[in-house]
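Yeah, one chain of the complex is gone here, protein chain that is, but the others are all in their spots.
Coming up: chain A.
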Amino acid sequence: MRLYLAVFALLAAVHCEELFNGDQVLRIHAESENHIQILKKLERDVDSGLDFWTHAVSTEQPVDIRVPHSSLYALKDFLKKNNIPFTVIINNVQEHLVREREEMVRNAKMESKTKSFNFAAYHDLETIYNFMDTLVASHSNLITKVNIGSTYENRPMYVLKFSTGGEQRPAIWIDAGIHAREWISHATAVWLADRIATDFKENRAPVPSILSQMDIYLMIVANPDGYVFTHRSPNEFYRLWRKSRSATSNPKCHGVDLNRNWDAEFGGPGASDDPCAEDYRGPSAQSEIEVKNIADFIMSHGNFKSFMTLHSYKQLLMYPYGYSGTDAPDRTELHDVATKASKALNSWHGTVYKVGSIFHTIDQASGTSVDWAYLRGIKYSFAFALRDTGEYGFLLPADQIVSTARETWFALRYIMKYVCDHPY
């Protein structure tokens, strides 16, 4: 139908401006075999000028007719006299065509915006937020943008929700950028958002089947204040900023390490109580509004089955615990999943990731998001430390963004499929 109208729109635009002005499309609901015969006779009358878009076949299917303006009164009168019910489904075909054409042009512009979006570059917050809006507009049947609260400096925190429907479906959480200087994580998440949308649209497995059963929530920038701060200047004080931007008890030092502020063994070793430290845990668990917003959102949703967070650098794929060296109860399964995911990642470009618990691969860390999620019953909780292993570290060249994102996608896709296949 859309194509039909599209062709009309083009023809109208090319040849005549007002070919269908005042015409209406009526939907006829035939209720008896007699009605069907009347409609069939009407259709056979080629001089009537009636344009049957669907044909009278049975009382099960409505019949749509485009009626030229000049014939409207006569036909409606005829239908009423024969007690054939009808409704007007297009009030003015010309107007409708114009609106359709405008929407097509808008969509084409949107699509070319996302198609022309430069994924191989680092973008500032405003550009990323605009990208989100463009993506949502291009995939409005799949993606919505959820505002889960504001940051310390009053910026909105957005999550992209990928859903094909249902009520509170089991869900997967992915966040990036909780540490501001880890730019490759935001850039990867931007690419992932587009990739998930495209895979769904082009019916590429396993995305449609995952989305038929689960929702995906993707937070591209979990620490907007910090991210904006890293763009203020190439000076390392700004560019290498890690934390949030909240005021602390020390007027000379700002910010809390958002990945030490979660209510998971908060206060334990593996975080600092010095406001000037990079891993300052904050005055209390969830004292940071950014952490509170995410935690509250996930808890009130109540049906998350997987929690994954993107960081850099070091090329590691980790699972709980961070706060302790003892094995998590699901350690064997998590290690197996992570190992297979890292193999999938490696298959793309040969990049080698090491797998293990946070405690053993990086160091003891308390108040981390992955521990929090796991302790809240979200079994499949993982932390990625993306490229590289130290050559460029936080300053990963932009020409590595797409290959990093793609290999990360291989791992994430494996994990998401696993989660989907192993409901609990």
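One rule holds for everything that comes next: a residue touches a chain if its C-beta (ideal position, glycine included) is under 8 Å from a C-beta of that chain, and two chains touch if they have at least 3 such contacts; residues count from 1.
What we mean here is this: contacts and distances are computed from a predicted model.
Enquirer: Which one, "ER membrane protein complex subunit 4", "serine C-palmitoyltransferase", "Latexin-like isoform X1" or "Large ribosomal subunit protein uL23m", is the UniProt name for the chain you do not see?
Expert: "Latexin-like isoform X1"
Enquirer: Out of A:K145, A:K354 or A:R376, which touches the unshown chain?
Expert: With A:K145, A:K354 or A:R376 as choices, the missing chain is touched by A:K354.
Enquirer: Can you work out which residue in A:R27, A:R239 or A:K292 touches the chain that's missing from view?
Expert: From the options A:R27, A:R239 or A:K292, the contact with the absent chain belongs to A:R239.
Enquirer: Pick from A:G302, A:G377 or A:P397: which residue touches the chain that isn't shown?
Expert: A:P397
Enquirer: Which of A:A137, A:A277, A:L375 or A:V402 touches the chain that is not shown?
Expert: Per the contact definition at the top, the residue touching the missing chain is A:A277.
Enquirer: Tell me, which residues in chain A touch the chain that this view leaves out?
Expert: Within chain A, the residues that touch the unshown chain are 121-122, 152-153, 229-232, 234-240, 242, 245-247, 251-254, 257, 269-270, 272, 276-279, 314, 325, 350, 352, 354-356, 360-364, 389-398, 400.
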